[in-house]
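Every protein chain but one is kept in place in this view of the complex.
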């Protein structure tokens, strides 16, 4: 279950404190240009240590193309991208060997697998998202050729919606050894109509799957989102004219199929669970413990979800685009 | 893309005004009891014409088991359930042959496939959900044996949260030829810990996929949902003690794996798009038109989403349960 | 595991003595013509009781289209085809309730599922192939529009390769209460180059999978087949000239990709296991028993494998054709 997509199939691997993190992309169309530089540019946006709003942890995150590209172009064979893990300080996590962190997957992994790599979350670490961003970068190279542009922003934090309010909220949380949640908004422009397949391959369902699968996301909204429940049909319906749609409550997707309007998505993200504030928890033996999580953590993971959400959107659209190619209305007997 | 699930694989078929609607369930475990009566009981909850809050349209929705059951028990072979379409009045839809209804999938289907069954939405009709409810009923027979209980309620309509307010809002909309949106809340009790698979088979992601794939759903929230974005980590983290979790902001799922607490999900549903209020639209040739949708429509589809959402939850849990069986911590060399 | 194909996804259902046998085709392209008559014509070729070489058992095998077709054309939605079971004499099988037939799946099903429909093989019956033939008929309607023609013949029986020898061998076996094996040869003409995907979606591998999955098939050969092992490279290589290939030892597939030459496949099929000759076996309790299988059985199932093998070939090619559409060499940035 580490593969995303049916056509543009992305398989990620790697634990946060293992040898390397990476991804294999199967089903990548042949003949388009990608380069280490382009992929690196997207990874650099995700990389921590770039401002005071994020963890000061340094991760080099240098990507290497191992296969699937020849003389700068994709071969149609699997593209493997590798990122060596370099700045891992496992000793930071020695204390966590026996204690479950609240709000983390520690306990779930342990109960499910009976074994876990306790160092930095192992497979459940946010570090795994570097591989998603790398894969998303490949998809974006392709999508941009088709005129499809994906933009994500951090639109609110702890209820604040201005840049100043957002920064203050994050710095306050950091200074107090606490953390804050936020909202990420995505807009896709240039998406052609027709993407998405009824009834269990709907584009909005695929987006919800992709976004809710990002660590910390607790809500996914498309277009009108939660507000739809308080509206009337005459308000909500997007009427049409020969000039186009007259509104976009649908968020660019109707009946699971893209309409050609902008795709509008919002994600609500919980506060970073790793906080210094002491919390009640238990250890492997089930005994009560108190934990104060040390280490270099983001005070607001929503900041760093932005490039990951963009990448996941790229993977969904790429997959849907290839799927759509199978359907060709002019394939019948008649001209 | 008419199949849901990897292990308990549910494929639905049928257009709203075709011969029949149905479902094939592949991967159904052998040896447990199901009966036409049990499945019919769930279908009857979904059936319209039962109160003044829903469409007066009559649908018999009598289910027939065609395969996979022998002497009252599942064989482990595909279970096919069939519902004949009986009360279809296609002439109601003659007008819709040439005009796209706002808020519906009409235009998307036409642009994508170049052909559509215009009668009552064809494949995109809510009628398809009868097949999902039938499949969900089979899953629920199994899950209830495991102590897993799914409950859904209509928790708000047009902002109203009391039974009286909800009913008034729906009747007002109906009388005005308009419609209203609503919220459906689901609670799963008795779910064992360990369901769901990192990183692209997370239980919450699967639930989001299943729920956003129900017609009209515009937002999916798990646990704290959209509120998570305005909280701090010290508020949001579910602390643990030897007696259990001290809160449930996670909504029963952490790191994509069920914790054993109740699973909490909320869906925001748009107002029924079929309304009598005249609306701007276009026809097949792209000309401006005005449409007022006739016929017997639900003033609030959220009412009827309840059993469908329960069914989809059952399918997700059933699939995750079979998946979990592949992972057995004691499968190694050591005792 | 009752679904075949990744793109043209065919799910069969039904036990031999249940209510009905059928198939759902998901991923069927929209807009091409199919009719009950066309499908019925293929089913009639498979139907028993048509000559003295096959079982005198009568099966009406009337097919009904339940969904996915509107005004004679496919909608792009799932096509469900249903065949009611009519001529089932379950009492023939009462004796088999407790005894496993040699050469049959009886014991395997029982040990695996702990339950089985003992009447006529249930799900493992050759009757399930009616659903495959029906699905194959839909694929063939499409493939024939593309100029792809599939032809199967019974090329040998019990070592005999002339029509006269074949008929004598079958009648002799029938008269002796025994049965005989045979070989079915398939030729596909008009197949375009480029079908099949390295490294785990090779066209020859898909064909082998499809053919070995037909009951009774014990060997699958492509092109030179078993003879390849006794040849030299200079004999076996298919040299090329500007006029085309100079031979076809490859059987139309090289490196897993179709070359555009005829696809050549041979299947070796075991003798019908249901014979009147007394045989040693065991019962459910594991006790020694002797069995003489009564009923109306084919003396040579290879005869009836012909239309089934053609149908499976159609499903493989259809699936590969849709897959190939995702790969378009001109999709990059350059003209």
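Letters are used for the chains, namely A, B and C, taken in the order the chains are written, and counting of residues starts over at 1 for each.
As a convention for this text, contacts are C-beta pairs under 8 Å (C-beta built on N, C-alpha and C of every residue); 3 or more make two chains touch, one makes a residue touch a chain.
Treat the numbers as computed from the prediction; the structure is a model and nothing was measured.
Across C:16, C:67, C:85 or C:224, the single residue that touches the chain missing here is C:224.
Across the entire complex, the residue among C:28, C:206 or C:303 in touch with the chain not shown is C:206.
Contact with the chain that does not appear here is found for just one residue of A:53, A:75, A:171 or A:187, A:75.
By the touch definition given at the top, subunit C reaches the unshown chain through residues 1-4, 12, 100, 102-109, 111-115, 123-124, 128, 156-159, 173, 178-183, 193-194, 197-202, 204-213, 215, 218-242, 246, 249-251, 254-259, 268-275, 277, 279-282, 286-288, 302, 323-324, 327, 329-330. The set of subunit A residues touching the chain not shown comprises 1-3, 9, 11-15, 18-22, 24, 26-27, 30-31, 64-68, 70, 73-80, 82, 112-117, 122-123. By the touch rule set out above, subunit B reaches the unshown chain at residues 7, 27, 29-33, 73, 76-77, 142, 145, 198, 322-323, 325-334.
The rule is short, and it goes like this: only the chains that are shown with their structure count from here on.
Of all chains displayed, B has the C-alpha centre closest to the centre of the whole protein C-alpha set.
Averaged C-alpha coordinates give centres for subunit B and subunit C that are 37 Å from one another.
Centre-to-centre, using mean CA coordinates, subunit A is 25 Å away from subunit B.
Listed for subunit B are residues 1-3, 12, 112-115, 123, each touching two or more other chains.
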